[in-house]
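Showing chain A:
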Amino acid sequence: MANTVLDVQDLSVTFQLRDSEVDAVREMNFQLTEGETLAVVGESGSGKSQAFLSIMGLLARNGRATGKALMGDVNLVGMDKRRLDEYRGRDIAMIFQDPMTSLNPTLRLRTQLAEVLVRHRGFDRKDAVRTSIEMLERVGIPEPAKRANSYPHELSGGMRQRVMIAMALLCQPKILIADEPTTALDVTVQAQMLDLFKSLTEDFGTALVLITHDLGVVAGVADRMMVMYGGRSVETGSVNDLFYDPRHPYTLGLLHSTPHIAHRAERLDPIRGLPPSLEHLPKGCSFNPRCAFCFDRCLEERPPLEPIGGDRKKACFYEGPLRYEEVA
Partner candidate 1 sequence: MAGITGKDQVLTTYANKLETLDAPKGRSLTQDALSRLARNKAAVASIAVLVFIVLAAFIGPYFVPWGYSEVDWTSIRKPPDFEKGHYFGTDQNGRDMLARVLQGTQMSLIVAGVATLVSVVIGVIYGAVAGYLGGRVDSVMMRIVDIMYALPYILFVIILVVMFGRHPVLLFVGIGAIEWLTMARIVRGQTLTLKEREFIEAARAGGASPWTIIIRHIVPNLTGPVVIYATLTIPEIIIAESFLSYLGLGVQEPQTSLGTLISAGAPVAEVLPWMLMAPAIVLVTLLFCLTYIGDGLRDALDPKDR
Partner candidate 2 sequence: MLRYASRRVLSAIPIAFIAVSICFFILRLAPGGPFDGERALPPLVLANLRAHYNLDQPLINQYFIYIWRLLQGDLGPSMVIEGFEVSQLIAIGFPFTLTLALSAFVIATIIGILAGMVAAVNQNKWPDYVMVLAVMIGVIVPNFLMAALLQLWFGVYLDWFPAGGWVSGRWEYLVLPITVLAWPHAGRISRLMRGSMIEVLGTNYVRTARSKGLGERLVMARHAIKPALVPVVSYLGPGLSYLLTGSLAVEQIFGLPGIGKYFVTAALNRDYGIVLGTTLLYMFIILALNLLVDLLYAWLDPKVRYR
């Protein structure tokens, strides 16, 4: 049995607005196993980014996180920033959606890479730069020694994202969180990038959290998958199980709105209705206004996330068969 590298318990994120509060993430629970790839999917606004930013201590000023994210026996949530800096970048690293703005435009790549090793590994600058260049080569950047002297604006988006990957993996972290790493890239580059993720995390034994709103990205890369809706995880399980036998109506809807997957169902259908506004979630199950299988209990009670056998969990009261025809 593999080790758990991250154990998230009751994680919630609340943003303070001028005269109200928004709960972007509510009572999330999940575990991440050593070396596995977990895909986190959901429509945009479902709280995917905020959940993991809160673990990294990177919430906006008006945000507050409660709950636990245990890495071994240290809880990262709400940890003092100074102590947290010991872990981020070394044991847990993050890559962001927009490679165009995620690198500092005023510093050479060399500087931005090497500082990680200087900080966490105690390298001197020269060694750090040399190791950084090796890492650049490893992520497939041609002429890495020359590129290391460039400024970010001299590189294409795909190259910059490779630099981000190199930077995140410099200390061979136990966990890598990639927040929509391919969304901003060309389709042709996307596939290469995913392969790169796959091979590098395998080499380093790093557990990968792949946040995405595109199920097409998940297949072939991820081992397990977590579906989020309205700030909650609504279904988790292996990618195979969820793809071939979804148990939550929202997962089903997602599958049928994704081009490469939906062809099996012979047509492409967006989920009806709009993503929920976090400030006005309905009573009972958050998904009930858009759900074809909704019944009276769903309007009153909120379904908890419960094991349904095997390695799977779902948050739904409906126990009957889920057939796409019935959704339409």
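Points worth noting:
In this text, a contact is a pair of C-beta atoms (placed from the backbone, for glycine too) under 8 Å apart; a residue touches a chain by one contact, two chains touch by 3 or more; residues count from 1.
The candidate set was assembled so that all candidates are chains of the complex that A comes from, given by their letters.
Every value quoted in this text rests on a predicted model; they were computed, and no experiment measured them.
For chain A in this complex, the touching partner among the options 1 or 2 is candidate 2. Chain A makes touch with candidate 2 in their complex at residues 56-58, 60-61, 81-82, 84-90, 93-94, 96, 98, 101-107, 111, 115-116, 119-120, 151, 153, 164, 167.
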